[in-house]
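As C-alpha cells, the structure follows; a few thoughts come after it.
Every protein chain except one is present and positioned as in the full complex.
When the chains are written out, they are named A and B in that same order, and each has its own residue count from 1.
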Amino acid sequence: MYAAVCIRSFRRYSTYRAATWARVFTNTVFGFILTYTYVALWHVRPHLGGYDLSAAITYVWIGQGLLSLLAVGDLGALADLQTRIASGDVAVDLFRPVDQQRWWLAVDAGRAGYQLLTNALVPMLVGGLAFHLRLPQGSAVDVVASWVATVLALVLALLVSYALRYLVALTGFWLLDLRGVQLVYYLTSCFFGGFFLPVTVFPAALEAVARALPFIAVFQVPADVFLQHYDTAGTLGALGVQLGWAVVLLGLGRLVQSRAVLKVVVQGG
Amino acid sequence: MDEVLIEVEGVTKSFVVRRRAGRLRRAREVVNAVAGLDFTVRRGEMVGYIGPNGAGKSTTVKMLTGILLPSTGRLRVAGADPVRDRVRLAQRMGVVFGQRTTLWWDLPLRDSYELARRIYRIPDAAYTRNLDRCVELLELAPLLDVPVRQLSLGQRMRGDIAAALLHDPEVLYLDEPTIGLDVVSKRRVREFLARINAERGTTVLLTTHDLTDIEQLCSRVMVIDHGRVVYDGGLDGLHRQGRSERTLVVELEREAPPIELSGTRVVRCEGTRQWLAFPASASAAPLVAELAGRYGLRDLSVREPEIEDVIARMYGEAERADTAVARVG
Partner (left out) sequence: MAEARFGPRTRPARWDVVHALRCYGHIVRMWIRAALAYPASFWMTMAGNLAASGMDFVVIVVMFLHTHVLGGWSLPQVAFLYGTSGLTLGLADLFVGSMDQLGVRVREGSVDTVLVRPVPALAQLAGDRFALRRIGRVLQSGAVLIWSLSRLDLAWTPLRALVFVSLVLCGTVIFGSVFVGGSACHFFMADAAEVQNSFTYGGATMLQYPPTIYARDIVRGTVFGVPLAFVNWLPALYLLGRDDPLGLPSWFRFASPVAALLCATAAGLLWRTGVRSYRSTGS
C-alpha cells in the first residue's frame, strides 16, 4: 500500500511542471552566485575546511541540487499534513487504520523521487557543464563504494529531514501560526546543516554546536560522503550518526504524535 | 427618465483556450462566451439578467464594468467606453460580486467603508449621509465595529452592498447578490434594492438564479443563453413564451385514477397524491373549485414554476426554431 501511495505522490508532483522548472531555475542561479563566492574564498585559502577548490564548488552544486530534494526551505509533502492539521481534517486521518508517520513518509518519498529527477539532477548537470565538479575518485572499488555510501547517506538524510519536518508539522496541533516555527527551522537547518558554508569552515565553537545538532545529518554528511571526505571507518561512523538521528527523531515524532492524538481525542480536534 | 444609460450593440467576446492534448501538444480552441449581444437599458430601470451557468452573464457584466474588452461590437455606459474611460466610469458605478467580498477580512466593517471613502473621494457630508442611510436600511448599526471575518454570509452581503453604494453610483451591477443567503437576509437585500432604485433612481442590473429576486424587483428580464439574448421583456411574457406551468399538488381522501380536468394534465401520481400541471398564466382558483366539487380533498398546494424549467423549455424552443430555420434555408 505504501508503495502505491509513494507512486501516486510522485505522479502528483510531476503535474506541477511550471513550478518545478521555475524552482530549478532559481536553484541554478543561486548555484552560480555561491560558486563565485566560494571560488573567491578558496582562491585565498586553497584548502579551507579540508576541501580543495573543485570539491568546494561541487559542494555548492550538491547543495543546490539537494535543497529541494531534502525540502530544506519548506515542509515538502508535509505541507499538506500541516494544512490538514490546521483545518482539523487530520482527525479523520488519525482514526484510519494506517500509520500516519509511515503514510506521510511514503508521500514524501514520492515527492523526493520526483525532485531527484528534476530539481536535483538539472542544477547539478548545469553546474557540471559550467565548472569542473569532483566525482568520486580512486580505484574502481573506491568509486563504487563511494557511490553506494552516497546513496545510503542520501536515503538516511531524507529520513532525518523527514523526521524533523514531521516534528515541525506536528507543532500545528498546539500552535495556530506556524510561520515563526518554520522560519526558525529553515534558518537553523540551512545554517547548521552546512547549506550556506560547510560547518568545517565555522569557528570552533560554532562547529561544535553544529556537530551536536541533527541538521548536519541532512546535508553536510551526504555531501562529505560523496566528496570522499572520510576514510572507510569515518564513512561508516558518519552513516551511523545519521542512522542514530533518524531513529531518535522518528521515535520522538511517534511520541509527539501520540500526545497529539490524545489531544484530539480529549478536545475533539 | 427615458435616457438610455447602457447601450450594447453587436457585442461579442471570444476567448482562446489552450488545452493539453497529448503529452506536449496543446490544442487551441476558440470559445464564444458572448456571441452577439444587443440591448439597451434606460436610466432608472431595474433589469434581471438570467441564464444558465456559462451562458455569458458574468462576461457581460465584466465588459460593462470595463474589466474585459469586447472582441467586437460597441458598448457604451453613460455615453462612455467602459474600458477606455474605466477610471471615470468607475466613479459612477457600483459593483457587487456575490461570491467575492471586497470587505477587509480582519478589520471592522467600518474600515472598509473608510477605504471606499478615500478611493471614491466621497465628500464628508455625502459620506456621512449615505452611510447613515445604508446603515439604517440594511440594519448594519450593530455590525459596524465587528471584524468582517465574524459576520455571517448574509451580513457580509449587506455590508458589501452598502460599500458599493457609498459613492452614489448611477448604475449598480449585482452578480448573484442573494446566492447562499437565508430567507431573512434575502428579503432585506431585496427591500433595500427596491428602495434605492425608487429613491435615487439608481439603475440596477442584477444577475441571479433566484426567480423570486426577479419577481420582486425587476419589471424587465433578459434571458441569455449561449451568449445571446433569447428573451427580453416582462416576467409575464417570460412565462408565456417559456410556456411555463405551475403545479397543483392535491392530496385526495382516497386513491383515484388520474384526474381529468380541462386545462391541466397529471404529471405524477403517487397513492392519494396527484400532481397537476397547468399554464402559469391561468388562475388556480377555478381549478381548485372544480376539484373540490368532484373529489374529497385532504390537502392542496400550488407550486410556482422553477425558473430553470421555464428557461430550459425556452432553450429547447430556441434550438427547435434554429433547426427549423436551417431546414427551410
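Points to keep in mind about this one:
One rule holds in what follows: a residue touches a chain if its C-beta (ideal position, glycine included) is under 8 Å from a C-beta of that chain, and two chains touch if they have at least 3 such contacts.
The structure displayed is predicted, hence computed values, not measured ones.
Touching the missing chain, out of B:Leu109, B:Ile196 or B:Val310, is residue B:Ile196.
Of the candidate positions A:Leu48, A:Ala91 or A:Leu116, contact with the unshown chain belongs to A:Leu48.
The chain that is not drawn here is touched, among residues B:Leu37, B:Ala55, B:Leu75 or B:Met93, by B:Met93.
Among B:Leu68, B:Leu151, B:Ile214 or B:Ala280, only B:Leu68 touches the chain left out of the display.
Residue B:Leu107 is the one among B:Ala35, B:Ala80 or B:Leu107 that touches the chain missing from this view. Panel shows chain B; residues 15-16, 59, 62, 65-69, 71, 83, 86-88, 90-93, 95, 97, 100, 102, 104-107, 111, 114-115, 118-123, 125-126, 129-130, 132-133, 136, 147, 168, 170, 196, 199-200 of it touch the chain omitted from the view.
Counting the whole complex, the residues of chain A in touch with the unshown chain are 18-19, 22-23, 25-26, 29-30, 32-33, 36-37, 39-41, 44-45, 48, 176-177, 179-180, 183-184, 186-187, 190-191, 196-197, 201-203, 206.
Quick note on the criterion: only the chains that are shown with their structure count from here on.
Averaged Cα coordinates give chain A a centre that lies 54 Å from the centre of chain B.
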